[in-house]
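First the structure, which I've put down as structure tokens, then a few questions once you've had a look.
Missing here: one protein chain of the complex. Every other protein chain is in place.
Moving on to subunit A:
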Amino acid sequence: MTVITELVPFDEALAAYDPVMGLEVHVELGTATKMFCGCSTELGADPNTQTCPVCLGLPGALPVVNATGVESAIKIGLALHCEIAEWCRFARKNYFYPDMPKNFQTSQYDEPIAFNGYLDVQLEDGEVFRVEIERAHMEEDTGKSTHVGGATGRIHGASHSLLDYNRAGIPLIEIVTKPITGAGSRAPEVAKAYVAELRELIRALGVSEARMEMGQMRCDVNLSLRPHGTEKFGTRSETKNVNSLRSVERAVRYEIGRHAGVLNAGGTIIQETRHFHEDDGSTTSGRVKEEAEDYRYFPEPDLVPVAPSRAWVEELRGTLPELPRVRRNRLREEWGVTELDMQSILNAGAVDLITATTEAGAPADQARKWWMGELARNANESGRPLDALPITPAQVARVSELVAAGDLNDKLARQVIEGVLAGEGDPDTVVEKRGLKVVSDEGALGAAVDEAIAGNAAIADKIRGGKVAAAGALVGAVMKATRGQADAARVRELILERLGVEG
């Protein structure tokens, strides 16, 4: 008995209702070993080759906590401005599923390691929206089921299932927001910006690569609507495994329209999990939660409590990098670029490269010019990400230095870059090998200038007569004669000097 309801257009839905969101993000930590055993977490191994009695849940096996996992959890908690529990326990979440070897998941329940925090996210127009964090807790991943023989790849209709426990026991941090209210029509954008910011944060902390396409970061979107002016939250739907930034935005948008449709038709929203479909951005009903699932949580008796000392927590706090948003804003100001420019730098993946280039001594505008110009073009043409180009920020800084010293002009500098990219060596080597130095020998330059004046008497007269702008033609002739290796500004100076004209 499926009731098809009309989707209400987004603006119309927002005119009547106020969306409330809750985002649950699972992050797979990049630890070398699993959360409770010594098995490798390397991706791509043959099925069930990275398993042991512990992560297979064999009778008698016992878990031991991965200290690096705890450390990563604390770092994430601190970066999210959370309080870090002085004492907390793992708990067993009991439910049956074939990809969970013990038929309970070792997780945390009412004693999460981190709680009560927030993450400020910046929307495209620069507005900052604060997303409050309920908790971040540690748990283990499940194995993977592959359902074979059905049309959909889902368990329904499949003839059998294959189980791979390599993923079982990989450390996860689940980060849960408090209900996000007040986003209004920006709810889809806020959701996307939050997940994007969280991803940047996780990467900056170095605790995970957080690649959503690899399942290292997975998002569940909870959404409900309430009529404007009411306080009480509506019934929510839980859209599971929304695994790209764009999908997060679309899922929120779709659910707003769907909920509004049901509510407008006088229906009631069923509390259920829903599947998101990448192809058309829709969601469909998963299993209905007729009553709240009873996981029969209780403290995990096989593990001792985790009690991170305050000294350790403070030590970890001291290692935290600048928050991505703060860093971006700082750099934007330091570099003197607009919000829009910054966005394109971000999109090009050039923030770290430009930063490193300035740290190697180049002025910010030069660093940005090279990375966003010549190098971005090259990356684009060769289909490589910017940071995969065979040139280092230090090399770019050196080129910039040579230009500033007058040893290279712009045109020559581009040739040096080209040489470095072609594997001809570092900038100084390329300059040497290709003979690209600017001609700064006054004698040689003077001779070339004299020659140009003599060969272009008519133009020289014009200049003498006050048409200074005509000097360009003579500069061009000198540059041509020196194969471009002269400093054009100096050439101009010399010409005007010889012709007795004030520049």
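By definition in this document, a residue touches a chain if its C-beta (ideal position, glycine included) is under 8 Å from a C-beta of that chain, and two chains touch if they have at least 3 such contacts; residues count from 1.
In the analysis below, contacts and distances are computed from a predicted model.
**Student:** Just go with whichever of "Carbon-monoxide dehydrogenase large subunit", "NADH-quinone oxidoreductase subunit D", "Glutamyl-tRNA(Gln) amidotransferase subunit A" or "Peptide/nickel transport system ATP-binding protein" UniProt uses as the name of the absent chain.
**Tutor:** Hidden chain identified via UniProt as "Glutamyl-tRNA(Gln) amidotransferase subunit A".
**Student:** Which residue from A:P101, A:P171, A:P188 or A:P427 sits in contact with the chain not drawn here?
**Tutor:** Checking the options A:P101, A:P171, A:P188 or A:P427, the one contacting the hidden chain is A:P101.
**Student:** With respect to the chain omitted from the figure, which of A:L56, A:L123 or A:L496 is a touching residue?
**Tutor:** Of these options, the touching residue for the absent chain is A:L56.
**Student:** Looking beyond the chains shown, say which of A:A16, A:V64, A:A307 or A:A388 touches the absent one.
**Tutor:** A:V64
**Student:** What residues on subunit A make contact with the chain left out of this view?
**Tutor:** So the residues of subunit A touching the missing chain come out as 53, 56-65, 92, 94, 96, 98, 101-104, 161, 163, 292, 294, 296-298, 301-304.
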